[in-house]
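Let me give you the structure first, and then I'll get to my questions.
Heads up, one of the protein chains got dropped from this complex, but the rest are sitting where they should.
Take a look at chain A:
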């Protein structure tokens, strides 16, 4: 692939970067200061035929327009909300992503966050570390996870994996998605509001599109209610963040676990003081095993592309 010019948008994975550097002609977008980026792209446009982006910096319209020779966007993510798919379709640019390899990690995180939140494990952990167990006595009682109704927003690969795990805890499963899924025994609700009214733990596991932006709004949050738990392992923009914060502060929502935020890495500081909130820095797929598999998929897709073989995981 030595003649393939690849634009890497961020230092997302040292192994991936090393391999791209070794095997292709690599351009590192972040090495040019933001003010000079347009020039940087223009200067290298003739060589750049591939973009490798991720959940933070993908391939937006401006970037795609600046690269007339772009043939393929190989995203180091399963979410494609940072790729201008319409533009790619127009230009006949191929798009690949990394489904399946990260499904387990994302589902593990959803369950881990659910248990940690209902059982207040991190607040209890802080209680121990602050010496309060000795000074003040036992930690307070919390809420059981097993047997609680889990509501899934989105029943794709990740949603199904979360459901399978939650079932082992005796959790009844219900879901909402654009269409009812055949061959699935879980209870379907035709709206997010009804889903929220009928579950104890609502887990966001759908893709981010125009339709799902702020799908978790004030109405949904209020319906989930003072005993309800929201777990977001989707995308920050799925949730109306200011509404979420006021609901948590005012006790209108029981608790929340968030792996994603509207403006990462900015996390609203009002959340830091809350004991009923768990915050993780977008680590849904951040394990050694999974990131290596994701990197290999990106490399495999680029390899297939230059050899004119079928792409491994094409989205477009």
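The working rule: a residue touches a chain if its C-beta (ideal position, glycine included) is under 8 Å from a C-beta of that chain, and two chains touch if they have at least 3 such contacts; residues count from 1.
Operating definition for what follows: contacts and distances are computed from a predicted model.
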| item | value |
| --- | --- |
| The complex's invisible chain, by UniProt name, from "rRNA-processing protein EBP2 homolog", "Exosome complex component RRP45", "N-acetyltransferase domain-containing protein" or "Hydroxyphenylpyruvate reductase-like" | "Hydroxyphenylpyruvate reductase-like" |
| Identified contact with the non-displayed chain, of A:36, A:164 or A:309 | A:164 |
| Per the touch definition above, residue among A:144, A:178 or A:309 touching the missing chain | A:144 |
| Residues of chain A in contact with the chain not shown | 104-105, 107-109, 111-113, 115-116, 119, 121-122, 124-125, 127-129, 133-134, 137-147, 164-165, 167-170, 264-267, 272, 278-283, 286-291 |
